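Scroll down for the structure; my scribbles are underneath it.
Only a single protein chain was left out; the remaining protein chains are all shown in position.
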Amino acid sequence: MGFIDDLFQKKEDERYKIPVEKDFKKNFDAIKEILTNCDDIIYRDFNVGQDQKMRFAIIYAEGLADKNLINEHILQNLMILSRMANMNIETLKQKIYEVIKDGTVAVTDLREIEDVNVAVDVILSGETILILDKWDKVLMIATRGWPMRSVSEPSTETVIRGPSEGFTETLRVNTALVRRRIRDPRLKIKQFQIGRRSKTDVAVLFIDEIANNNVLRMVKERLDKIDIDAILESGYVEQLIEDNWRSPFPQIQNTQRPDAVAAALYEGRIGIIVDNTPFALLVPSTVVSLLQSPEDYYERFFISSAVRVLRFIAMALALTFPSLYIATTSFHPGMLPTDLALYVAGTRMKVPFPAFIEAFLMEAALELLREAGIRLPVPIGSTIGIVGGLVLGQAAVQAGIVSPLMVIVVALTAMATYAAPSYSLAASFRLLRFILMALAAFLGLYGIIIGLFVLLFHMCTLKSFGVPYLSPFAAAEMTLGDFKDVFLRVPLHMMRKRPSYLHRSDNDRLSKKTADIFSWEGDRNEQK
Amino acid sequence: MNRNNDQISSAQLAFTLAITMIGIGILSMPRTLVEKVGPDALFVVLGGIVIVVVLAFIISKLVTKFPKEGIVEFGNTLLGKFLGTVMALGLFAHFIFFTAIEVRMFGEIIKTYLLLHTPLEVLMISYLLTVVVVVRGGIEPFARMSQILFPIILISSAMAILPMIGELDFTHFLPVFRTPVLDLVKALPLMIFSFLGLELILLFSAFVKDTKNIAKNVMFSAGFTGLIYFVTVAVTIARFGLVETTHMIWPGLEIYKTIDIPGAFIENIQIYVLASWILSVLMTTVGVYYGASLTLSRIIKSPEQGFLAVLMLPVIYYLALMPDGLLQTLEFMDLFSNYLGTLYLVLVPIVLLGMSLFIKKKGGSKSE
Partner (left out) sequence: MNKLIAILVSLSILITGCWDKVEINKRIFVISMGIDKFEGQQFKSRENEIFPNFIPDRYKITFTYPNLALIVGDGAGEATHKITSTGININDIQKNLNTHLEGVISFDHIKLIVLGEEMAKDEELMKEVLDFIERSPEIGRRIHLMVAPGEAADILSTKLPQPIPLGLYVRDLMNKPTRAARSADADIGYILRNLHESDAAIVPRINSSKNEIVVAGAAVVKNYKMAGWLGEMETLYLMFMLDKVDTATGNVIVDKRILPILVSDSTTKMTVSKKEGRIHVAFNIEAEGSITQHGFALVGQTFDPKYIRRVEKDVEERLEKNIARTYKIIREKFGADLIQAGEYLRKKDPKVWDEVKDNWEEYFTKSQSEVNVRMKIRRVGVTR
């Protein structure tokens, strides 16, 4: 416990502290001065008590704070109901603040604040500040509430079997979605703000005793080092804390699915949720984790394993298929069976370009199509698909600019690319494909091999938060157990341990009892 | 968590050694063996395996005496500063020649089978550049790459052999033991030199975390490599017969031309095997090149191993261009393995082990 406390120690605010003073007017004006020209801030001062002698004020940001809540549970209580109280009672007079805090304001979260700067921060986060006369503190009342998108199905990472909840733009909702899946007190959610101006809330999620402390420390250290004016999306955080920015590979996984985050946390990984974006980050991530989909674990293991294998093949295709086409057609026609080779040669007879140009043109056209399809509104987007895919492809083939086989190659490659569960990984593969194509055009198969060799080398040097990117393939101590969840997804009752490359204290996933009795066939109870 | 750089496990060491040992030699090995001993080639392979496993044991015994130290360091302790440095320089030369020969042979084979018109220089430079990129990465990525590539190469080559199995004729190994024993013994060194690359333990042992497991893993590695050689020789001779095996320069590659899988998507399996062989030779060259750069950086006590590797590139390139043709390259290869190979794979480890035992005894008597 000590480790976590130390790690997430509150830092001193470096700004000059403006203490809250006893004078109501001074406090009110101090805040007003900082927030000058901010027309969305509402100031409301009013008198309280039977004799209307005490002067209070509330300040909140319109649109961020829940107006109903302020009206009904703060203003009504303070202005109307408080008149019934006899302010002359000596005890009441002395403990006025305690009474207000503990008895009047009917709101769940209250906090005392001693610094004007902090008060301004909380106003801008949507809370309400209550300034009380002759008290050297101001009261923060939790009134955050703004119109937000309800929890809906994520647009990426759709699954057939599994929950259709996705993260929203609100951090608190997102953490709640995760917490609902992990009712363990050891699920820790540590929250802090990043961004000098944006002050974006960032929450680090992990399960104590399962998560690796080294990774946790690295995450915290790297997050602390970020000194930027604004964090608009988790992509900012991702790019600022990743291990190697030169690498084409994403070293941090992003997901919109709370079940994916929960599963990762149970594996001992660490989640980072950033406010204002539905994309959560998961570290450390490996190639294998980027090729897994939450659905793999929901379906029965036969189909999941088959899909896994298919996905690995798809990735290999996505990376090398066009370059292999180039290598075979312009360098080593002997690689193809005779009948196919003759057919390819025949279809290419009228094609005026070398295979490389042909492949490059088609791949570029595909990328263009994809980009255009994303930008356009949905109804037109599908039209683009039809126009680009069918009309253009057909026309190009009929005009003899492109061979029909090339169209098949490009289409297959595109399909294979989008079979990757991780969009970022697929994107990096798309880029590398072009490099391999150039190498193939230069040295044929030998060029492809050189390219793949260097690529493999790069992946071998890559680490994500201290974990080799290619784990479990290239761990110093290979354990067979880690391969249960790579090419295949073995039945759940056989996955008794968590992946070992993350090294943690509590490694048992499934109790031995369940694993041992795992054959429900011939269950005695059934016979009765 | 593998946070410390430059540390590998002894299992990883075994992988790197295996992938380094399997290189150019495997393609021509069936020919050279059959030339010498005819149908008894397999016994030579077996004999070679036994000897090399023993050698592996000797070398690992030696290096386990000096954990976290490479041959340059403990060579200095055992032989004295001057002799130690001379020995280390020799080792450096050994690795440099080794790399140059690998590079040249690679170029020749690619030019014969894959890219007939591409200039040898382009092939060799692109090859060397690729190798240097990996060499600069240090031991850890190299070890990981071996770990990943070794199974891939092994499985793909084994799969390519499968369609042949029905047509193998093992009567080609008859008659058994009709070759004079002296010839068998004379052929043994040939076999042992196929395991060149094993001497890299002398350097790589410095990186190994679990020193006590080195002997076990390295012996397994040598044995397994031997097994691969055994299968290659067996399959090649069983497919080609004795006479034809001796006719081909690289029967280990030519063998895949005899495969015909009608209706399959791929026809010329040879090219695919060649692809996996390229990966294997790349790894061999990386291993040896890395060995050279490491030796040099240790001798001059410079941490700039990656930079030294880049400096060595022109030297190796020049050396690789020296032979006139394939024939001379093969000659150079024989010369090289006969002298430097014997020295560093066999003699140096044995002498050093003897010295270390002797010095230990002396030291022991002194202290008591």
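Just so it is clear, A and B label the chains in written order, and each chain counts residues from 1 on its own.
As a working rule, a residue touches a chain if its C-beta (ideal position, glycine included) is under 8 Å from a C-beta of that chain, and two chains touch if they have at least 3 such contacts.
Here the structure is a predicted model, which is why all the values come from computation and not from measurement.
Visitor: List the shown chains that the missing chain touches in the full complex.
Guide: A, B
Visitor: Among A:Val105, A:Ala142, A:Ala355 or A:Leu470, which one touches the chain that has been omitted from the display?
Guide: Of the candidates A:Val105, A:Ala142, A:Ala355 or A:Leu470, A:Ala355 is in touch with the missing chain.
Visitor: Check the options A:Asn117, A:Thr347, A:Ser428 or A:Ser500 and report the residue that touches the missing chain.
Guide: Result: among the candidates, A:Thr347 touches the missing chain.
Visitor: For chain A, which residues touch the unseen chain?
Guide: Listed in rising order, the touching residues are 328-334, 338-339, 341-349, 351, 354-355, 438, 441-444.
Visitor: Could you pull out which residues of chain B are in touch with the chain that's been left out?
Guide: Within chain B, the residues touching the omitted chain are 39, 112-113, 115-119, 122, 126, 129, 171-172, 174-175, 178, 240-244, 247, 257-260, 262, 268.
In this section, only the chains that are shown with their structure count from here on.
Visitor: Which whole number of Å gives the spacing of the CA centres of chain A and chain B?
Guide: 47
Visitor: Which residues of chain A touch chain B in the complex?
Guide: 212, 214-215, 331-332, 334-338, 340, 443-447, 449-450, 453-454, 456-457, 460-461, 463, 466-468, 470, 473-478, 503
Visitor: Touching residues of chain B toward chain A in the complex: what are they?
Guide: For this pair, the touching residues of chain B are 1-3, 7-9, 11-12, 110, 114-115, 118, 123, 126-127, 130, 133-134, 137, 140-145, 147-149, 209, 263-268, 271-272, 274-275, 278-279, 282.
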